[in-house]
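First up is the structure itself, then whatever we jot down about it.
Left out: one protein chain. Kept in place: all the others.
After this line comes chain A, so read on.
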Amino acid sequence: MSPYVTTILTLSLFIGTCLTIFSEHWFTAWMGLEINTLAIIPTTPKNPRATEAATKYFLTQSTASMVMMFAIIYNAWSTNQWTLMQLSDNWASIAMTLALAIKLGLAPFHFWVPEVTQGIPLLTGMILLTWQKLAPTAILFQIAPHLNMKILIMLAILSTLVGGWGGLNQTHLRKILAYSSIAHMGWMIIIVQINPTLTILSLTIYIMATLTMFLTLNLSNVTKIKSLGGLWNKSATTTIIILLTLLSLGGLPPLTGFMPKWLILQELINNNNIMTATLMALSALLNLFFYMRLIYASSLTMFPSTNNSKMQWYDNPTQITMLIPTTTVISSLLLPLTPLFITLS
């Protein structure tokens, strides 16, 4: 694509999210989300699968925006004001929660996430699963006191279970990362009413780890488990990065990914949601299972591959790997800084 078009689209993406985060009036928040949706659609390539993915994305996000507009107008009619933080009408907050759930890809509105993520290239998928979550989460953070815990629990438990079970039968890495996104969004949404800062913390750590995964996979353009098998030869450090990042996403101590799970479980238990906490903790193990499968395929075994791919004589790295070491370190070594994040909340 022409650099002018890319610049405009990137700028629009950035501006859209910033508009939503910094807005106080509901209309500008809604506008920012729409700008985000529209800006990412043209970045998809022109093959039929990508077209289908873009269409599904557009339709679901538009439906969500319309439900959101309904909630906004209902709230304006019922409470006579348009302030973002004061979504005080109950029906409006329920409708807004469901709209944001569709936008974020929470179960039972998760069906679009795997198919859309699969149809688009790795880097676009990365933007979809990381940047596009920022604006809806910012809105959730701000309307947190008015949310309905029952709906949040339903969304969260369904998401973690669906994200876990759904990813078990996948071999395409983008779909696996999509189901991982569904599960992690479940973790983020359950704590948003009790301690919204933990939602932001969880989102940040999830974004760091997902960024690492996508950027690392993009280095060798790996999109299937079969292609992971040849990574040990092309760049063995990639396999170690994948190992650390996936174990962190799975929530194993002493990696950073354990921190949000630990803090979220602590907040849930302090608020007497002990069964919810246990159920979510155990459903994270489902995610860990298919991460382990990826780890086995890439670093811990020599996956079946052709003999040609075992001979690597030409080792000339041409890709820019600038961000990967930073995000790897952030997504695996930050657990001792937990007291810092607790005091910030």
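Assume contacts are C-beta pairs under 8 Å (C-beta built on N, C-alpha and C of every residue); 3 or more make two chains touch, one makes a residue touch a chain; residues count from 1.
As a convention for this text, contacts and distances are computed from a predicted model.
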Quick one: the chain not pictured, UniProt calls it what, "NADH-ubiquinone oxidoreductase chain 4", "Syntaxin-11", "Proteasome subunit beta" or "60S ribosome subunit biogenesis protein NIP7 homolog"? "NADH-ubiquinone oxidoreductase chain 4"
So one chain is hidden, and I want to know which residue out of A:Leu87, A:Leu228 or A:Leu265 touches that hidden chain in the complete assembly. A:Leu265
Looking at A:Pro42, A:Pro108, A:Pro254 or A:Pro325, which makes contact with the chain not pictured? A:Pro254
From A:Ile41, A:Met154 or A:Leu288, the answer for touching the chain not displayed is A:Leu288
Touching residues on chain A - with respect to the absent chain: 243, 247, 252-254, 258, 262, 265-266, 269-270, 274, 277-278, 281-282, 284-285, 288-289, 292, 296, 299-301, 335
